Each structure stands twice: as structure tokens, then as C-alpha cells.
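Dropping the structure in here first, questions after.
With one protein chain removed, the remaining protein chains of the complex are shown where they sit.
Moving on to chain A:
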Amino acid sequence: MAFSGFEGFEKRLEFHFLNDDPNPTINHQLGLRKLEFESIQQILQAVQCTVVSAVGNSYFDAYVLSESSLFVYPTKIIIKTCGTTQLLKSIIPLIYFSNNHLNLTLSSVSYTRGSFIFPNSQPFPHSSFNEEVSYLENTIPSNLCYKKASIMPSKSSSHSWHVFTATQNPHHDHDHIPYELPYTMEICMTELDPVLAGKFFRKPGDEKSGHSAGKEMTELTGINKINKEAFICDFAFDPCGYSMNGMDGGLYSTIHVTPEDGYSYASFECVGSVNNDDDDAIVHVLRKVVQIFRPGTMSVSITTCSEYNNEVWRKVASALEPLGLKCRSCAMDQFPALGSVVFQTFTPLRRKNASK
């Protein structure tokens, strides 16, 4: 019987809603943030995860879950879960509560994930991308008629990037400030340096809460230096594992670590916008993340508007090359409502043994 460890690779759903009431009341401006906590719990129950820690600011609410993270903005929700959670089962209850309780209409949904380390351990509807796409097409409302599903390849068949999007308006119109180029960056790392991964194990016999042990890990590993402006909500799982959500104004970031040797995994995700010379933020973040995890393999997936995608892959590769990580593949594709997705994979320049 094949061994199956904890699956670190996450499934990610992003929902955008329209807030098109001509006379918005104060409540309506709050949109999804007005969701009753009982409704959120029901949505999470469908996915089999629970809230472990949470914090909010004037822009959004961030929840650390037993199996990853949830971000709630007025018109946008992002849920990211790992392990064997059935993330797609959140769609039906979420649409129900947002339509019936809040009068909000879903305008687009996107689903992304890497390749599972243990694909045979995934339950319905996640046993294959085909199954996921079928389930998505059967559950999303029919007004989201512009759809695309694609598996973006790398040189290795066990490292692909899966994307499904559906929208009612194919033009990239998510609310963003003109002249700013927003991006979402999703980094997936495996084969973490064992000594560095060891920092994400609880010390046996310590009586701290998961919250204060998490805070210690954040400081010990230097995660707090990735974005010094961000407020960090962190948690350390027993006996090992770590999650954090960062809040910097309206920008979120999130890190999840499965440190066990043999199937170690860490992810880093953030959003930002590229104004004129602010590209250094991406470079800085990539370098800090590599320093903290020293992964054996790393994939970087960036979603942004088409005008920027040519520069972005160069920026990512040039940030990582000096750290000894060579770009092994680069794939680019366009998706309705998302814009462009660039998917690159990296491995160290000199590998002792080629594995997988």
C-alpha cells in the first residue's frame, strides 16, 4: 500500500461579486463582510475546516483555518485549503448565502492549484482536474458563461499549474485603481532544507498556545522581515506545521508550512501592485522566501494584466538566479477576467541527484 503523507499543495478559489445596488446602504458597502459568522461556519463545514485565528482591519477580514486561509473583502472572497479538504464544496453554500442574505451576484470565479504530491489520496471531486472542472461547470451559475480550463506544463509531469476561470464579463474589470498593475503571486516549494524546516516543529512539552508558539516561529525564521509593514496573524500546529496571514492595508499575504521530511512543503502567496519602480517588492519577497526555506523545487505563478506579463517572468528569473535557482520552464496563458498567468519552475543549479 502506498504511503501517503499530509498534502501541502493547496486548492484555491477566488470569488468576485457585483455590488450593483443603485442606492447602496452602509450595509451594502460592507458586502461580504456582513456575512453572519454562522454562515461562514457552514461554508467551512462543507470543506471540513475550522477557524483557528482571525483578525480584521478596515479593508478585509483574514481567517487562519485548520487547513489554510480565508480572506473576506466587501466584494471578493479567497479560500485556500490543503490536505484532503473538498474545497469545491464551498461554492454552493457561499452562493446561497451571498444571494439570499446579502443580495450579491457572483460575477466571476477562479480555481487554481499545483500538482498534488499524493493525488490518489484526494477525495471527490478532486481526484483529477477533469473531475474538478466537471464539478465546477455543474455548480457555478449559468451567467458565468465565459470559461476556460487549462493545465500549464513544466518540464516535469508531476509539476503543473491547473487553472479554471469562469466569468460573466470577459474583460479584465476587477476593480483596481488605474495606472496600478495589480498582481497575485503564488509560490509553491517542496524539498525544504531539513534544518530550516525543523524550525516549524513545536518543542515537546512547551505549554504555549498555538498563537504564541506561532509568533515565536515567525520571529525565529525571519518571516516577519518579508514585509515589515504587515500585521501578522500566525499559528503553530501540534506537533508541527505553521500558518500565517499578513495584513498590510488592503493587501494580504499568507504562508503555510508542512515541514515533515519526505513530503515537506511551503507556500507563500501575496497580492501587490506594480507602480513604476515598485518592482523591487517582488524581488525582495522572492529572495526572502528562498532564504527562509531553501527549497529543492520552487514554482512561481503570477496572475496579472497582459501588459506586464513579459517583464514579470524576467523579473522573477533574475531575482532567483543569483540565489542558485535556475528557471527550468516558463509557461504563459491568458484567461477571461484573470488576465495573464505566468507559471515558472525552478530547481537548484547543481542537483546532487535528479529526483522525480
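Just so it is clear, contacts are C-beta pairs under 8 Å (C-beta built on N, C-alpha and C of every residue); 3 or more make two chains touch, one makes a residue touch a chain; residues count from 1.
Assume contacts and distances are computed from a predicted model.
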| item | value |
| --- | --- |
| Choices "Thioredoxin H2", "DNA methyltransferase 1-associated protein", "Calcineurin B homologous protein 1" or "PIGS transamidase" - which one is the UniProt name of the chain not shown | "Thioredoxin H2" |
| Absent-chain contact - pick from A:L35, A:I117 or A:M189 | A:L35 |
| Touch criterion as defined above, residue of A:G210, A:P259, A:G272 or A:P336 at the omitted chain | A:G210 |
| Interface with the unshown chain - residue positions in chain A | 26-27, 29-30, 33-37, 40, 51, 53-59, 61-63, 72, 209-212, 231, 233, 247 |
